[in-house]
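Here the complex is missing one protein chain, while the rest keep their positions.
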Amino acid sequence: MRRLWRSVLFLGRDSRLRAWLKPWTDSLNTFSKGHQSLSVVLGMAVVTTVLPFIILFPPFAGFATQGDWVQGFASAGIFVLLALGLNVVVGLAGLLDLGYAAFFAIGAYSYAYGASPFAGTHFPFWPLLLVGAMVAALFGILLGAPTLRLRGDYLAIVTLGFGEIVPVVFRNADTYTNGTNGISGMYRPALPVTGTFLGLNPVPYYITVAVLVALAMVFLYRIQDSRLGRAWMAVREDELAAASMGINTVTTKLLAFAIGASTAGLAGVFYASKVTIISPDSFGFTVSFTILAMVVLGGMGNVWGVAAGAFVVYEIQSELLKQMNGFVEHLNLPPINLGVTTIDLAKVDFLQYQFLLYGLALVGMMLLRPEGLFPNRRRRAELHDVDDAEAANQELVEA
Amino acid sequence: MDVGTLTQQLVNALTLGAIYALIALGYTMVYGIIELINFAHGDVFMVGSFVSLWLLADFFGLRGPINNPAELVGVLVVAFVFSMVVMGLVGVVIERFAYRPLRNAPRLAPLITAIGVSFILQNIIQIWRGPAQLNSPQLINVQAGFRVGSAEVHWISVFVIAIAVGLIIGLHLFISRTRMGRAMRSTALDREAAQLMGVDINTTIAVTFFIGSALAGAAGVVQGLYYGYTFFTIGFQGGLKAFTAAVLGGIGNTTGAALGGFTIGFIEVFASQAGYANWSEAIVFSILILVLVFRPTGLLGQPTAERG
Amino acid sequence: MKPRPLAFVAVVALVASACGSSSSTTGPQVVKIGVELPLSGGEAPNGGPTLNGIQLAINQIQVPGYTVQLNTQDDAVNGVNNPDQGAKNIGTLVSDSQVFAVVGPFNSAVAKAEIPVSNEAGLIQCSPANTNSTLTLGDPAKALRQAHPDQIAYVRVVANDDFQGLADAIIAYKDLGKKSMYIVDDQTTYGKYLADVVQAQFTKMGGKVVKRDGAGANVSDYTSLLTAAKALSPDVVFYGGVTSTGGGVLRKQMVANGMGDLPFVGGDGISDGAASVASSFLNIAGDQGDLNTWMTTAGAHDIPDRATLAAAYQAAFGKELGAYSAAAYACTQVYLEALKAVGPDRAKVRAYVTDTTHTFNTVLGPISFDANGDINQEIISYFQFDPSTKDWKFVRQNDPTKA
Partner (left out) sequence: MSDSPVTPVLRTVGLTKQFGGLIAVRDVDFEVPEGSISSLIGPNGAGKTTLFNVIAGLFDPTSGYIEFMGRRVVARPERSWLEPVLWMTGPAVLGASAYGAAVAGLSALVVEFLLFAALIVLIGVLILASVRPTWYVDGLVRLGVFKSARPNDMVAAGIGRTFQNIRLFANMTATENVLVGMHDQLRQNPLDAVLQTRRQKREESEARREAARWLRYVSLRGHDDDLARNLPYGDQRRLEIARALASKPKLLLLDEPTAGMNPSETEAMMQLFARIKSELGLTILLIEHDMRVVMGISDRVTVLDHGEKIAEGAPAEVRADTRVIEAYLGKGAI
């Protein structure tokens, strides 16, 4: 059964497809090993170019038009950024953060203060990206400094608390945040060539977010292979031994927090500039959870995996489940006769079952593939026992 | 604030705290034994309130207070037993299918299934009873009570506090006095060692889930009796607060969970009294963060010795 | 077992054929009205009846030469209305070339994300439910129309909260003659704004607000708030919010805490049917809580032919008319009239609808829109609970600024 699912997900090591692709993947691997940043940029470029065309074909074309898809991809990019940032905290440093949306909110409000009629300011978008990231990082440090000494689960609840506090503050500090109304009419980004971005044309946003994601990925890959990245891994593996090897665990974790938060800040700024309205209700617990689910489903610790996980979950949530009704009607399936009752799928309102399907997807995914869709090799080794670990080792040697 | 209002608020705080404590116990028990933050627990409480709603309103056809004491006691006993057993079984089923297969997976995997289960439970209830608040029969007349000075204490409050305290004491006795309780404690301390000593781990964990979920079921009945309504989203916020209570008290510690529940009840009530109801979550969580920063194991938690 | 690639291919083929077969054009031209409402999760009771109103209108009214269909988009993500999703949905509707006008959104926060997009595209939106004043008035509204400041593309058929709040204050101060008020809002954009207006107007009239609390959807225990408020002895309570965030529960707990005798006033958020309707405000508040309650709705109750509309609605959907079904019906009527007059050209429809000189015949009566997109008949309807029918009883309707 397990084997079957692995093949279905066509990512298992035993699939024939994989064997067939091996020569190509091998040479790709060698290339990416030597030119990591370049290969990330190239990879993102390929993905960014190909995505808008893939969706011209069925079954994707059945859901929505190309414009809608690209619009959705631009929003999905926000979540990819968020997942990449959370991956640093959860996947690399092994800290459970349940209030990650707070930093997203902080980034978004930073943009609102920098470029909205409410604040009466209009700074350009690009430097504000940096400002938002820095403000979020600062709050990450402020939260982390006193709390990172706590044991894992206590840290989780502290972050959860922080995630609840931030929207409450934004909601109630009316004078500064316009309260529940939120801040609207944010100015859109502008570039010398294209002029101000338009709400109707998702392409500039899409490209911008792709560039941001590519940058974030390059940076994260580089950090992962540095002193700090190794320290994160060591702290995750064995905090005590890590400390005994000279790693200041608190500073190391704090940096994970700060870098994770700054990525969320970046995403927040972009989000605010795209949606042009932010309100405290957009940054609740559900958002934190969704991002966490994206990271875990994608495969903690693996940059590409997490990005893919975020993308897939976002598309399921906001495209597939939403368009399910129309899609099933299109299929023209005959009613299913169960004897006692007949189920006509075309008449079922799938919107009603959205949560149920999402929940089942989460549970099923975890039961069948707890290491995520695209697991980090090390992480998979932790999960499966010796034989798999040896295989993983083998892969490492080959790579 | 006059003495009457103060007394009244104390009673309110105790009542609210009692409900939080009941839910918090389930969190803390499950965490104590398998170190899983069972995010679906809040929704078990929510489903419990719907199960008791079904029993009382649809099955018994009750609408309002019952005035005959004997009948009232009879119905209440049936309601509590039914809801607790049903929810206990639901808890066991959830454990069996969503958590047990992942017992050796990384810690985050069962957390995600917990979130998934939470979504599933909410959606099932939403499909079953619709996405709106529903009236729940208040069997005990909520206006009946007695006066303490200038304060009005309602019998329902006394009842809720008594139920919670009774169940907490019962649970405490169960854990400290019975064989199963000992098995639970030893499993919590060291699962492998317990297994070697002949403890059946699967049964022990299942029993833990049964008891924790049954307590949430009891809290669900209380929700209906005390507030007179239920809603498919109450599990989420109630669960969050209860979880906070469990951590505040020292997670894994049942007495601590009760203490944490009452503490949060007090904080919320007095935040409301002071006119900061809209800030109450921020206040609760700020206090939580401060407590954890200065006393990292919670109020009653034992510091865990690190093994070098 | 082995994976079955054939099944996958079959599905793909099926989809492909399904897509191919749907594009045949003969007979009347197919045009679409976009619908942008929250339809799933906890939002379903809001969006559902509104969508039904639109459906009913296009079923009943034929425009010669055109087949009018709907392109329906849901802006709820994880069961809660979501501005980002709303903006995306408007993008989707804009890119559907058959869509010539949009009915929606339902929530003001979503509207704030959508107005800039529809304004940019010149695609007209008509909201049957947005009452937040800042959507059409003042600097905040200007900020939403940055693309074409002089070409509004958003109108609404309900009066804004400034009018409704004034009407609620009038009920408390003038009708009931109460002087000290306790206000609870539900921490939503709608509830808080309405409560703010009531607080300001009540104070202006000479009343006193003794306490003001905010308690969101997550609050299920109002006991402590009520205990604190009781000590200040208010003589009227106003609730700014909707039933699902706690209106009925608040009233119910007022009864339990001995405050059931106080009159209770609310906005259109608690206008959701008779006591017999499950989950309505009156149902949750309970028999003793129903008494002494007053409520207002934005828009005229005495519409020319309410009974016929309600009957048709009942026949089509088996339910009572929703709070915004008639308004959604009216929005659709406006569009169908524009379609008949100028055809399905977006720019022409937009210009036709926003032309302040045009008057539209709708179920709400003859209406027109002012330069900001607000409806000309800013009528508020006043209701009071009627113990004999266990339902809201219509008292009167007027423009509260002129009353």
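Order of writing sets the chain letters: A, B and C. Residues in each chain are counted from 1.
The working rule: contacts are C-beta pairs under 8 Å (C-beta built on N, C-alpha and C of every residue); 3 or more make two chains touch, one makes a residue touch a chain.
None of these values were measured; they are calculated from a predicted model.
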Sole contact to the chain not displayed, among A:S27, A:T49 or A:S226: A:S226
Full-complex contact with the absent chain, from A:T30, A:T49 or A:N248: A:N248
Contact with the hidden chain (one of A:I55, A:L84, A:L128 or A:L148): A:L148
Missing-chain contacts mapped onto chain A: 37, 138, 141-142, 144-146, 148, 219, 222-223, 225-231, 233-234, 237-238, 240-251, 254-255, 259, 378-379, 381-382, 389-390, 392-393, 396-397
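Everything below uses one rule, namely that only the chains that are shown with their structure count from here on.
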Each chain counted as touching chain A and chain B at once: C
Geometric centre distance via CA averages, chain C-chain A, whole Å: 34
Junction residues of chain B, two or more chains touched: 126, 236, 278, 281
Multi-chain contact sites of chain A, meaning residues that touch two or more partners: 171-172, 352, 354-355, 358
Sites on chain A touched by chain B in the complex: 90, 96, 146-147, 149-151, 153-154, 156-158, 160-162, 164-165, 168-169, 171-172, 240, 285, 289, 292-293, 296-297, 300, 352-356, 358-363, 365-367, 370-371, 379, 382-383
Of all residues in chain C, those that touch chain B in their complex: 41-45, 79, 187, 211-221, 223-225, 227-228, 230-231, 243-244, 248-249, 252-253, 255-256, 258, 278-279, 283-284, 286
Of chain C, residues touching chain A in the complex: 1-3, 11-12, 14-16, 18-19, 22, 39-41, 44, 73-74, 77-80, 82-85, 87-88, 91-92, 94-96, 109, 112-113, 116-117, 120-121, 132, 134, 139-140, 142-144, 146-147, 187-189, 192-193, 214
